[in-house]
Every structure is written in C-alpha cells, then in structure tokens.
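As you look at this complex, bear in mind that one protein chain is not there, while each of the others sits in place.
== chain A ==
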Amino acid sequence: MLAYLTRRLTSLILSLIAASAVIFLVVEVAPGDPASYMLGINAQPETVAALRDELGLDQPKIQRYLSWVGGMLTGDFGLSYTYRTPVAEMIATRLWISLPLALYALTLAILLAFPAGLIAAATRGRAPDFGVMAFSQLGVAIPNFWFAMLLVLGFAITWRIFPSGGFPGWDNPLQAIRALTLPAVALALPQAAILARVLRSSLIDTLGEDYIRTARAKGLTRRQTLWRHGVRNALIPVLTIIGLQFSFLIAGGIIIEQVFYLPGLGRLIFQSISQRDLIVVESAVMLLVFAVILVNFLTDLAYALTDPRLRKG
C-alpha cells in the first residue's frame, strides 16, 4: 500500500510540473508578445513597455517560470491587469462558489444515481429497469441550460421556493445553499443519468460473476448478495466516472453559472479570456489542472481502498 501511495504521489507531482510548464509555454512563450496581446492593437508603445516591465517580460524565461511557480506556491498569483486586484483573492472568492456548487451537484447526482442504478440492475429487464433507463435517457438528452430555465420558471417564478439567480455570500449559509440549489440540480441531472447507467451495467456484469453464485450457495438472499458482493465489486468504473465528473463540474458549470448569475470560476475564466487578462487565465487554468490531478489522485486512492488487488504498486 505504501509503495502504491508513493508511486501515485510521485506521479501527481510530476504531472503538476509538466502541466505548469505546458501552461507557461502556451501563454508566455507562444509567438507574439503577451503585453501587446493583452493591450490590443491600438495600444501606445509606452503602455506596452510599462506592462512588459510589470510582467517582467525582459527577464530570462526560466527565471520567469520559476518566479511564477514560486509565487503560486506562496499564494502570490500576481495582480489582475483588468481589475488591479490580487488574482489569488479573486480566484478564492470564486472558488468558494464553484467548489461547493460542484460538491453539491455531485452529491445530488450520487444520491439520485445509486438507488436508480441498484434498482435497475436488480430488476433487469422488468418494468422498474425500463423506467430508470427511460428517465436516464431523458436526463442525458435534455440540455442542462434549458432544464435550468425550466427550474427557474417552476421553483423561482411560479412557486417562489428558491431564488432565480445571484449569490448572497456565505454570511448566511442557509441562504447561500438555497441560492445554489437550483444550479446544483440542473448540473446534477445529466451526471446522475450517466452515473446510473454506468452503475447499472457494471452491477449487471458483476452479478454474472461466479462468486455471486458462490454467495447464493452459502444461503445469502438475492438482496444480500447484491449488497455484500455486488456493489463493492461494481464500484471501480463508477469511481472513474465520479472522478471525471467532479473535475468537469468545478469549471464546467460555466453555462449554468451564466443562467443563474453566479460569480463562479467558470465565469471568471470566461471573462478573463474575453478581456485578455492573461495573468488571471494562467493562474485559474493552473488551479483547475491542479484540481483535476488531485481528483485523479483521490480516485486512485479510492480504487486501492475498494480493490485489494490494486494495492500492489
């Protein structure tokens, strides 16, 4: 297990180094001058020179890379060119919306998908299975922004249970959670549909295994067999999907953030790109990459906890 952990950690660190190098190269070393790109074609030469100086573009590239990485390690992400505020602060406030939203949506998706997948697998080929499959087909097919607008129409405008958009901040946690509920539901639906399908087919494969028959020969009921021997063995592909979904949800909620006027990370990146604020883009992308790699690492750990065969290096 220890060897497995060291191996995964080594791979995590190497991936981070590789990712930071690629991001740096793409943004800063690619043809064209970042300063003149950020300022647009009509900028004054003096302004460009000032920005070049501020960005330290005259220094050697290696030194710039190292100081960028060093800054990130100490929490200094630089100043946003557009807003003249520290990037770290901007990302932090946005992250406090995007991260809880992603977790909220994923929790909802799992809560929906697990019972649905289990029921479908246990009643394979019969009415409940068809029902679950039909709903999940629908869940995958409906565009989530349209579903989000339906939610707003129903729950915010007609019944007034949840706010239609905006975010009041975390001072009042209850209000904050209420504000995140409709977006989370809109994000969760397609994810739940995918997850339920994966869980169902993985469980059906598992239930055909020899050890399921062994368990039945021991005197376990169908249901006990499903829970004690089926679920854990069926979990590996499900964990893979959950890991991918979480990575996607952190930044992929951009359309939903737009629909609900949520100042999240996706919107920040979108705005920074349209304002050519490369400093923010660079740091935010790096942060996302970090999140994805971290989630992969956690997924690997979850694999090893689930399946003892994977613990050996």
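The rule is simple: a residue touches a chain if its C-beta (ideal position, glycine included) is under 8 Å from a C-beta of that chain, and two chains touch if they have at least 3 such contacts; residues count from 1.
In this section, contacts and distances are computed from a predicted model.
Going by its UniProt record, the hidden chain of the complex is named "Peptide/nickel transport system ATP-binding protein" among "ABC transporter", "NAD(P)H-quinone oxidoreductase chain 4", "Molybdopterin synthase subunit MoaD" or "Peptide/nickel transport system ATP-binding protein".
Checked against the full complex, the candidates A:12, A:43, A:149 or A:220 give a single residue touching the omitted chain, namely A:220. Within the whole complex, the absent chain has one touching residue among A:58, A:171 or A:210, and that is A:210.
Those residues of chain A that touch the chain absent from the view are 3, 6-7, 10, 209-211, 213-221, 224, 228-229, 232-233, 306-309, 312-313.
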